[in-house]
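A single protein chain has been omitted; all remaining protein chains appear in their positions.
Residue numbering begins at 1 within each chain, and the chains themselves are lettered A and B in the order written.
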Amino acid sequence: MFELDLGRLIWIFFAACLVNNFTLSYFLGLCPFLGVSGRIETAVRMGMANIFVLTVTSICAWFLNTFVLPHAPYLRLIAFIVVIASTVQFVEMAIKKLSPALFRALGIFLPLITTNCAILGLALFQTNRAYGFVEGLIYALGAGAGLTLALALMAGIREENELVSMPEAMKGAAMSFLIAGILSMAFMGFAGLFSAAG
Amino acid sequence: MAATAPTREDFVKGLWRENPVFIQLLGLCPALAVTNSAINALAMGAATTFVLVGSSLLVSSLRRWIPKQVRITTFIIVIATFVTVADFSLLALAPTIHKELGAFIALIVVNCLILGRQEAFASRRPLRAAAADALGMAAGFSFALFLLGAIREILGNGSLFGVPLFGENFEPWVIMILPPGGFLTLALMLALFAHVKERRERASQAAASGAALRRAA
Partner (left out) sequence: MSAPEAGPLRMMGTLGLAGMCSGLAIVGIFLVTAPRIERNRAEALEAAIFRVLEGARSRVAYVLRGADLVPFESPDNGLPKEEAVYAGYDESGALLGFAIPAEGAGFQDTIKLIYGFDASARRVVGMEVLESRETPGLGDKIIKDADFVGNFRNLAVDPTVEVVKAGRTSDNEVDAISGATISSQAVVKIINASNERWMDRVTALTKAGGGGGGPE
């Protein structure tokens, strides 16, 4: 469980963050991605909240997969979703108490983390690939970093776009997806990362 | 409470005016991830229809007994059960499709569309209305997915439902079945819908002001 193959861990982190970015390659986590305002700070804070929930989910998923679910594999989905809902509820209460300003800034997006495909997606992918405890943790951190990166990039570009004139039909969601498509193409360039070493 | 909008209206609105993907922007994760071919798109549409209609029917029947504070959790439990049923049924009846859709079948649980309809409609309206709404939304969702899937498959693979459409010399735009293709196709469809909507609004505004002028005259 705790054997550390550093090379593999580094690959898992960068693969989740860049090569197979959760938002730009797997289409997970699009709701916050679209809704993020042009404020990079809010985007980064949103990303941090996601990283926390992802990490906790990864640990819980590992526990469930190792000790509980081998006896009842068909309960996997329900177990995961209950864990995620509870974690988000807990994070919401914690943020409300520790930083009311942040709580107000995140607003509706906090409870929406429950329906963020990325969280459940992480749990499912981690299960399919049978990651160990440390691998799962690194995977969650990499995925969270990737989500935050995508959010920040999107926020920054949208901020710039406010000053640009464009056809009415393209404003709003259409432009966001166009930007996402170009970002996605750019991230495909990371496919060659490590291939020389691999 | 007086009878609200007729059932037909509840059904039709999900198809076009309040289309879940193109207008409401819900359920985008599967809309982009599994639309790399038309058949996958339809399969995902069918699975989502099953979950949405089933959940709506159940939630609507039980709406008087679900306490308000725990309603979201209850909805999620209902939806997750239907998704698990769909997952196992697909694995038993159509293993190839199940393999193509992969983890995205399970991800139907977090499809904002389904939870959204329970919260906004099924938990407040009687059975017939809820059923009509669910069917309409599901049909609109499947239609949107099919449109995306067909475009991406035709351009990205030169085929539709696996049947090659063009000759040997067609060089498929592989980018279309890769992630960027999903984003770009959706962007263009959204722009198209927005454009049509804007023209329709301008036309109806012109008609309304024309009528007002005639009345004033």
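We adopt the following convention: contacts are C-beta pairs under 8 Å (C-beta built on N, C-alpha and C of every residue); 3 or more make two chains touch, one makes a residue touch a chain.
Quick caveat: nothing in here was measured; it's all calculated off a predicted structure.
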Answer key for A:L75, A:L102, A:I157 or A:M185 versus the chain not shown reads A:L75
For subunit A, which positions touch the chain that isn't shown here? 20, 74-75, 78, 125, 128-130, 191, 195, 198
Provide the residue numbers of subunit B that touch the chain removed from this figure. 1, 36, 63-71, 73-74, 77-78, 80-81, 84-85, 88-89, 91-93, 95, 99, 102, 123-125, 156, 172, 174, 177-178
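Here is the rule we use: only the chains that are shown with their structure count from here on.
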Distance between chain centroids, defined by C-alpha means - subunit A, subunit B (Å): 23
Mind listing the subunit A positions that touch subunit B in their complex? 24-28, 30-31, 34, 74, 77-78, 81, 85, 114-117, 119-121, 124-125, 128, 167-178, 180-182, 184-185, 188
Along subunit B, where are the residues that touch subunit A in the complex? 25, 28-29, 32-33, 73, 76-77, 80-81, 83-84, 87-88, 103, 106-107, 109-112, 115, 175, 178-184, 186-188, 190-192, 194-195, 198
